[in-house]
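One protein chain is absent from this view; the other protein chains keep their places.
Note that the chains are named A, B and C in the order they appear, and that numbering of residues resets to 1 at the start of each chain.
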Amino acid sequence: MEGLEGKPGQFTAKVFQEPRYINEDLCTACGMCTMYCPRPVVDTYNERLEITRAPHIDYAQAIPSSYYIDAKACLRVNFETCNLCAQTCTAGAIDFSQKPKRLELEVGAVVLTPGFGRVDAAVLEKYGYGKYPDVVTAFEFERLTCASGPTEGHIVRPSDNKTPKKIAFLQCIGSRDETCGNGYCSSVCCMYAIKEASVAKEHEPDLDVSIFFMDVRTMGKGFDEARRRAQEKYGINVIRARVPRVDQVDGRLALTWTSDDGNHHSGIFDMVVLSVGLESPEDAQILSEIADIELNHYNFCSTRVDAPLSTSRDGVFVAGAFQGPKDIPESVTQASGVAAIASELLAEARNSKTVSITYPEENKALEEQEPRIGIFVCHCGVNIAGVVDVKAVRDYAASLPGVVLYEDPLYSCSQDALKSIAEKIKKNNLNRVVIAACSPRTHEPLFQETLRSVGLNPALVEMANIRDQCAWVHAQEPDAATEKAKDLVRMAAAKARLLTPLEQPTVDVTPGALVLGGGAAGMSAALSIAEQGYNVVLVEKSSQLGGNLRRLTWTLDGENAKAVLKELISRVDAHPGIEVITDSTVESISGYVGNFTSTIATGKKTRLVNHGVTVIATGAREYKPKSYGYGESPRIVTQLELEEKLARGKSFLKNARNIVMIQCVGSRGDDMSHCSRLCCTQAVKNALKLKELKPDCNIYIFYRDMRTYGFYEDAYREARRKGIVFLRYSPDKRPEVVKQSRGIKVRAFDRLLGEDIEIPANLVVLSAGIAPGDNQELSKILKAPLTSDGFFLEAHAKLRPVEIAVDGVYLCGLAHGPKSLEESVAQAKAAAAKATIPLAKGKVAVAPIVSRVDQDACIGCGICESLCPFNAIRLSKVGKRKKAQTITASCKGCGICASHCPTLAISMGGFTDEAIMAQIHAFSGQECSEG
Amino acid sequence: MIVTEASRQLLEDCGVDSDRLSLEWASAAEAPRFVELITGYVSKIRDKGPLGSSDGEVSRDTIKRRLAAAVKAAGARKPRTLLGNLAKKLSKSGDYSKEAIANGVKAKVLPAMRSERISHELRILLSEAPLDMKSLCTQTGASAEELEKIMAPLVKKGLISQKKGKIALVAGE
Amino acid sequence: MAKENAVEKEKEMTQEGFDPKILGFFCHWCCYAAADSAGVSRYQYPPNVRVIRVMCTGRIDARFVVEAFRCGADGVFTGG
Partner (left out) sequence: MAKSGSIMVLGGGVAGVQAALDLADLGYYVYLVEKKASIGGVMAQLDKTFPTNDCSL
């Protein structure tokens, strides 16, 4: 981007586009150009560990799936010589006439997702990086462990290509380090180091792996559990120390460190992996100037706690690591959240710029006729034809029953070939098509489009994969490959004969949402959905909105939590699209995505609500401590109780000399197994507040790992600077709270002294964790699974963090797991985006591969209902008997129901029993009659 | 996988070495693992030789006949119901260990699959020629006692007849 | 028929390289994708497997497996 002018709703963005020198529409991704290019280029995708050529593709699954030419290296571009690639490209895709382009885009909003930058090499130098070859970054190590990487997953030392025996991971490289300007914590390195260490152990079980942590910060959902398992299963050594430097001794690497009992240690390793942190993007400054947005003091995008996805400029939004270091699920969450915010802004212009495609009506009469099959055996240039005898396969295809047309196009996926296929379908009245070419995973949609364009149902095409799974993998055995190709074509034709047109079912959507829970997350989600133009019913269990936010007074960033709360409530109350029902719970929910009906109980009264989508934002609660003398003295309180006290005034601190805080009360294996993520920051926040109100008091914090991730690290550092004492304890030696006649004493083991100490305490603050709400009931009602910790389980930990296994139900806030206010708001927006998608579409389209139940054959046994992983099949009364019925909107076509049906009453669209049996029979080659 | 385990036990019941059926996992990114699995598997089958030649396998013809009957057995309502119920039970308990599945199938599903298989095979055999009890036993691999039990309902329904030690299909079936 | 089979079998047995016929059932999302990806990387493996694509290994019915063996498969490879 070179410029951004205008205002929210009407921006003009100037964009500079570099040429690829390869025409994307013509490129077939065959790789000939890379093979012939004389010019080596370091492969940045493989972290410079390998060499590629000027024309290349970053990796096999890259999108666009066409190659491009690295202009910096290309001889033709720079010196007007060579041109070898253009001569070898049989598709004629290489085009050196392409010029750089300047585009002006009219857009209503801008989303900034530039990601993160890399820590400067100068920072790494003090750890021997660049000087000693066996010091690598974690990014490089990632490529070494990857099966598709330069070493095919074999872990070797760069210096001698031998397998190392001892590896050390050094954490916090370029993070939590003010000397390099990065005072923040990068949040992700602890987890990725443990992951890389585990993967390394999986590849080389005899490896000795040590990780040097300051604190083990695995505070993500399920991360602590994963860390524990990894430590147990792989025997990874956890060493708590910061290693200041790396030296080389006799070709190996020497480390020295000081453990927290004050002892010095040293060790020799074969390889050192630097767990480098995430920096702000290199061009953050330039971007901030062009987009006119503010950055924070670390050059990340500056945002507010209650609006974590908005930059300082209206209409310009931010998501991902540019907003602050974060991991994949959080980036994905923010990305969805930012979509919701942009959509709130532009709701009135929805669908004004999108493109829709129309198709001719389906020729049903032709489809019903006897199969008239056309088979197209693709050369794919030399990709297939170089190995498989394509003409022989084509001629063989002619002998198969039902085949009326057989051809061998050079590139069946090219625009002209597609056109010709379409014409031939029409001319020969074909009603089934077999394409023997590449993989249906990548190309079936293309050929389905072709069928639709000539009025055939898209389900009437079948592909035989004779490239990816034949020619390419049997390059040395052309005869066998040709035989295999014939067999695959025969099997595909057998299936094609039995293909039937499939309806493209759609379901109408009730344009409204039900949001469960009126805390910060629930209100944010409700507001976003309503702002996007849909009605929301917000159900809150208690008598007022606010949830846990009511108990907060200020946030660490110095913002006023009460003001945030007030603003949210007034916006919700004022919004005409939101109806709030307090003192109410959901009694039952029936239906499926697009059409839910819920019973809301308010006291003894109930009412029905129809809605298209459901958002779970039911929150969680502060854990009620069962130990440390909680409840036995007014001077033993939880962090939230302390915050409430502080909000009322500081008089209770008058005589306070010593205040002790104890971390991980209830969390991390104390009573609940999960890490509550927030308590470390909460403790630091309250400690700083106490120090501010009463500077002469001593504050001691007993912790296991201080998990003040991201920018919260600043507050932690400030707390240390202000003299707050942090003492680490291990779970087998927890501090004890001892009540005496005159007061309270905390007894604990001091690691540095090596002995027990006693602190007389005026106040003991327990950092009680976050316990899940009573989710069991709702989990049953929604068929929404819970984690072993009792929080709701998302559909995919990384890629679908706000969806659950049930379609049309979304998840946000503490109900999903412990998280900060800022994270809750972002996640609520994300849930709102996902929830609004079906509402905005108005219809839910269903892939036609769904199951169908033959009502006559069904005996209503219910096996399918209980086995379906998607709750997509249910028993309902038909006449007098119960019969199974597929909820097409939820069905994913996995077929578990069909393979377990006692009466064979269930068939799968596109994968019927008959079709699969026909494929099996065709596989045998000989006449294999029904047994 | 419960279905795979049922298939495995049904194959063994037909005299097929169940190692010929393999269930493996390779995620989309695990091409090298996939190649390793396929290469290993093909060479394993190569070592075993053609169907019917591996250790413990019965003759190819017998196998084919039994398999023909087994396909019907695998499609029959009773064993399928039992299989479905087992799957239901295991999914409820969340116990997907190999042992739980293998034992469950063996105890709950195999007996029904086996008797269905034998029942169908019986009819295939008899459709060629009447046979005596002893040869039926050898052919199907069932004990006399087992056969009696399976034949009883067929006799009752008048589908087969038992005269002078010879068992025959009743014409018209 | 029986005799022919025996002859055929003997032929196969005595042949130096017995070439097994193997049927594969591959899950669309996993194993089938891995197989495609193996192709893109040009890995080489024996050409003995013929593949039937299913949306999920859950689709695989015991009948399919048994029928495959009846129809002359020497092995059945299900890949999830």
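As a convention for this text, a residue touches a chain if its C-beta (ideal position, glycine included) is under 8 Å from a C-beta of that chain, and two chains touch if they have at least 3 such contacts.
All values derive from a computational prediction rather than experimental measurement.
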Touch criterion as defined above, residue of A:113, A:256, A:296 or A:420 at the omitted chain: A:113
Options A:268, A:349 or A:693, residue touching the unrepresented chain: A:349
Given A:15, A:286 or A:752, the one touching the chain that is not displayed: A:15
Contacting the left-out chain in the complete assembly, out of A:182, A:288 or A:331: A:331
Absent chain, residues of chain A that touch it: 1, 8-11, 13, 15, 20, 45, 47, 57-59, 61-64, 68, 105-116, 139, 142-143, 145-147, 149, 191-192, 194-195, 199, 222-223, 225-226, 287, 319-322, 328, 331-332, 334-336, 338-340, 342-343, 345-346, 348-355, 532, 796-798, 833-834, 836-837, 840-841
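In this text, only the chains that are shown with their structure count from here on.
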Chain pair, A-C or A-B, that carries the greater number of C-beta contacts: A-C
For chain C, residues that touch 2 or more chains besides their own: 33, 35, 37-38, 40-41, 43-45, 58, 60-63, 67, 70, 72-73
Overlap residues in chain A, where contacts from two or more other chains coincide: 148, 899, 931
Parts of chain C lying in touch with chain A, wherever the complex brings them together: 21, 23, 28, 32-33, 35-45, 47, 50-56, 58-64, 67-68, 70-73
Contact footprint of chain B on chain C as seen in their complex: 2, 5-6, 9, 12-13, 17-20, 22, 29-31, 33-35, 37-38, 40-41, 43-46, 48-49, 57-58, 60-63, 65-67, 69-70, 72-80
Of chain B, residues touching chain A in the complex: 3, 29-33, 67-69, 71-72, 75, 77-78, 80-81, 83-85, 87-88, 91-92
